[in-house]
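Here the complex is missing one protein chain, while the rest keep their positions.
Chain naming follows the written order as A, B and C, and within any one chain the residues start at number 1.
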Amino acid sequence: MPLKRNVSFWEGLKYKGGGPMWAWILHRLSGLGILLFVGLHVLAAFLTAQFGSDAGIAINVVYESWAFQIIVYFSILFHAINGLRVIVLDFWPALLEYEREAIWAEWSVIVPIFGLATYIIITKALGG
Amino acid sequence: MSNQHQYEVLVVGAGGAGLMAALYASRSANTAVISKLYPTRSHTGTAQGGISAAIGNYEEDRPEWHTYDTVKGSDYLADQDTVEFMCNESPEAVYELEHMGLPFSRTPEGKIAQRPFGGHTNNETGKPVRRACYAADRTGHMILQTLYQQCIKNKVTFYDEFQVVDLLVVNGKAAGVVAIELATSEIHVFQAKAVIFATGGHGRIWEITSNAYANTGDGIAIALRRGIPAEDMEFFQFHPTGIYRLGILITEGVRGEGGVLINDKGERFMDRYAPHVKDLASRDVVSRAEYIEMRDGRGIGGKRYLYLDARPETINKYAAIDGRTNPDGTPYTITGEELLKKLPDIIDFCRTYLGVDPVTQPMPVQPTAHYAMGGIPTNIRTEVVIDENNTVMPGLYAAGECACVSVHGGNRLGTNSLVDLVVFGKHAGINAAEYARGADFEPLPADAADFARQQLDAIRHSKGDEKVYQIGIEMKQVMFDHVGVFRTEEGMAQALAKIRELKERFKHIQLDDSGTIFNTELLSAWELSNLLDLAEITAASALARKESRGAHANEDYPKRDDVNWLKHTLAWLRGKDNVELRYKPVVITKYQPKERVY
Amino acid sequence: MRARSIPKIFSFEYIMWLFMRISGLAMYVFALTGLTIALIMGARTQMDMGTLLRWTFFPIGTHVTSSDILVLEQWINPFWSIMQYLTIIFATMHGTNGLRMVIEDYMDAGWGVHVLRGLLLIAWLFMLLVAFNLIQTTGAV
Partner (left out) sequence: MQVTLKVYRYNPEKDKKPHYDTFTLEADPTERVLDLMERIKGLQDGTLTFRRSCAHGICGSDAMRINGMNRLACKTLVQDVGKKITVEPILGLPVIKDMIVDMEPFFESYRSVMPYFINNDPPPNGERLQSPEERERFDDTTKCILCAACTTSCPSFWANGKYVGPSAIVNAHRFIFDSRDQAAKERLEILAGQFGVYRCRTIFNCTLACPRDIQITKAIGEVKEAIATGKLD
């Protein structure tokens, strides 16, 4: 009997696909993360506003924490910049030959912006 | 039983010839293709330079010139009626391929592009002519893919990864084949009205070879075991430009584009051996020249290789010396970029395997075993003939490298292998289907699969301390050393004795794998038994031929001898250590043998 | 060279693919507009990242008030109202469709896909209702 064709999550992760593959994984994770974050947030706010539930307040405590802000901020920033790369390459397929360069360009935009933001968030958290 | 199949026409082998045959046969007969590889893995795919057709897209060219060049290239051993047929058919065949979608490279006018190749000349001026229709340097790849695509389009039935191990002959007619399914080791019996063998070559007999692992001459060996002779097996082409040590082919197209062979002294030595066409002489001539250079100590650094120099500056320098011109009369020049476009795969091979960039560095090359001129004897209708009187075995056809319709004689001209497989593959398909229309199935005996099963069981149950791999290596070495580019009586006798010793040792092999699922070790062993049989036939046929002709360069008889040896060898395998040799005349129509000068 | 062309093909997959890209670009427009105006309106002196994000992406009343600046009247106009509705529509569609793509990657054709799409449609509509309700009740529009 041949083995089943299934590729496990870990086996897939171990594949050496390089930068673009990791960008895709991060894009999915950040996208799903944002969806979850926004979904819960809206739901909690709704419950608070309509029924005076405590859920909204409880969730807001987590959301206000500086560590969580860093994660959310990274997710949004990465998803946005990586999404822009995908859009540009999809609309101009001729540029796909420079996929590897595009990944480098992407990170060179993300790193300084995210670095600055993290610096601000952390100094603010420590100072305030 | 599910392991019994019936088709009107069976094609064994799915390379160029097999797929071409299948395409044509399936138009009017119930046809199946049996192949030990997925069709697109076939060795046709590695052909590089081009397929010749005198369509003259750049300059005047005629099928008669192609015919004469082929006959001359064959050292007058080719049957001239078949050569003429092939060369006349080739333009139509090439157009047909184009109509099937084959993506040929193009001339500025949008026609099929052509390039010069070894031995292709304008018969009036003696100058090289552009006759090889090409698709960059992957013409064979395109042919194989195109034919496979068309087979899919026409819903041809395929049995992929089925190894045919026996031919069934009933009442003197071909009645089917026996095959083993690689995935399960089950034996399948295929009944058929007509069988077409298109099983390819057997270059794996030699150590340095351009041939695939799969090229083990299965079809010829199967036929031999069923009492069918093999024709002209002593003629095996050594291609002058194989990558040093690996044997991977560097197309003659490189020299067609202007590349030259250089020895240790930096000389272009081919002008001493072939003053007119120089590096574009036919392959046997160039391979021998290389051997002489290396023997006389002019190999690079004294080693057994030479340089193939295709740097633009070298090409342009020698093109100027030769006075080579473009079709419009301007001097011929080439840039690195153009080279990259015309020979992308070659450049990739050199970068991958040698770390050499052909645009800036010369490529180390040596002769490499390349193509079997000999094979299963057939007539012009591709029907297999079984004796020197050309008696046909009804229902059995052969085409492509495994067949010897003898269009290549003593030495094949570059690009003619593709012409051969397209033209004769097509006609094998047409003729077999036509035969099947008027024929009945021969009843198969109950024990049809027994002979095949015996052969495999003998290998499976063999006990001893011999390794298949080791026997293979020893065979390849002795054949390369003694039945190679240059041969001596003593060496050939030695090789023959060694092969017989190896055949004896083969009876004591021991396999590790006793399984049934993809037992590739079992099949490799069976393939080696084929190679050993063919090596024996080759060495025996060569030892008997007391002359030098085409690819058979016998140092003890360095001259061609048309009085005694202008004839085809037929070799039968009769029991142990017994090769029976008989001869049949060469068909000569228009061109009387004369001295061959390039 | 003679130009070859065929009629355009509008398959569900193509439309969703195009939508993901267009909505992605739309989010850039909304976010950058929101961010710019938020900075003009005082965020530059109130550089709290969380606040900035809230302002950028969804400038509704509660978000604005939680930033300690009482500039509520500036936000009460139809422009912000339209921004809010468009943002919520694009964002939830982009997100829901993203989720659909991720799940469908692992699904075959058949009724399962339709059930999933139905469920996601319901979830999306629910999210829209909730968000609209929030805008209505807390948006101070």
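Assorted remarks:
Here, contacts are C-beta pairs under 8 Å (C-beta built on N, C-alpha and C of every residue); 3 or more make two chains touch, one makes a residue touch a chain.
Since the structure is predicted, the reported quantities are computational estimates derived from the model, not experimental observations.
Looking at the complex as a whole, the chain kept out of the display touches A, B, C.
Contact with the chain not shown here comes from a single listed residue; of B:R138, B:R288 or B:K426, that residue is B:R138.
Only one of the listed residues, B:F117, B:F349, B:Y371 or B:Y598, touches the absent chain: B:F349.
Checked against the full complex, the candidates B:N3, B:Q470 or B:N564 give a single residue touching the omitted chain, namely B:Q470. The chain not shown here is touched by just one of B:S90, B:T121, B:Q150 or B:T538, and that residue is B:Q150. Interface with the hidden chain, as seen from chain A, comprises residues 1-5, 7, 11-12, 14-18, 20-21, 24, 86, 89-90, 93-94, 96-97, 99.
For chain C, the residues in touch with the chain missing from this view are 1-9, 11-14, 16-18, 105-109, 113. Contact between chain B and the unshown chain involves residues 37-38, 40-43, 45-46, 55, 95, 98-101, 103-112, 135-136, 138, 141-142, 145-146, 149-150, 152-153, 183, 212-214, 246, 248, 345, 348-349, 352-353, 355, 467-470, 472, 511-513, 515-521.
The rule we apply is simple: only the chains that are shown with their structure count from here on.
Chain contacts in this assembly follow no simple pattern; the graph is neither a line, a ring, a star nor complete.
Between the CA-based centres of chain A and chain B the separation comes to 58 Å, rounded to the whole angstrom. Distance from the chain A centre to the chain C centre is 16 Å, each centre being the mean of its Cα atoms. Centre-to-centre separation between chain B and chain C, using Cα means, comes to 65 Å.
The multi-chain contact residues of chain C, meaning those touching 2 or more other chains, do not exist; every residue touches at most one other chain.
Among the residues of chain A, none is found touching two or more other chains. In the complex of the two chains, the chain A residues touching chain C come out as 28, 31-32, 34-35, 38-39, 42-43, 45-46, 49-50, 63-64, 69, 72-73, 76, 80, 83-84, 86-87, 90-91, 117, 120-121, 124. Listed in rising order, the residues of chain C touching chain A in the complex are 21, 24-25, 27-28, 31, 47-50, 53, 62, 91, 95-96, 98-99, 102, 127, 130-131, 133-134, 137-138.
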